[in-house]
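Read the structure below first, then the notes.
Complex shown without one protein chain; remaining protein chains in place.
Entry: chain A
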């Protein structure tokens, strides 16, 4: 952190977190990595971890200095079960925000056997001094 910035306790308007930019980052990575993938219990832990790391790095490089990031990736196999994900935050509503993307995949295999992949990715950004 450069010495000239440390007196700032709030981000400038230009440096404020922009959810649309982050949502686009998330969307690109997710679509690139997950199209055509099916749910494989052996590969999924590694896949979700690397996806979260990828997204975190991409957002870091998008130029939001003075922000801490938390990225959460949820991958589920669709078998007709009900799933509900929800979240709440205790933060400074003026400087902090989040972006999320939901991705659903339909994979057809020979013989009409389908295994679906459902993914929800959320990225939170918290301003720090």
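Note that contacts are C-beta pairs under 8 Å (C-beta built on N, C-alpha and C of every residue); 3 or more make two chains touch, one makes a residue touch a chain; residues count from 1.
Basically, contacts and distances are computed from a predicted model.
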Complex member absent from the view - protein name from UniProt, among "Dynein light chain Tctex-type 1", "CASP-like protein", "EF-hand domain-containing protein" or "From the Czech 'roh' meaning 'corner": "Dynein light chain Tctex-type 1"
Absent-chain contact - pick from A:8, A:89 or A:102: A:89
Identified contact with the non-displayed chain, of A:25, A:55 or A:99: A:55
Positions on chain A where the hidden chain makes contact: 39, 41, 44-45, 48-49, 51-53, 55-56, 60, 68-92, 96, 122, 124, 126, 128
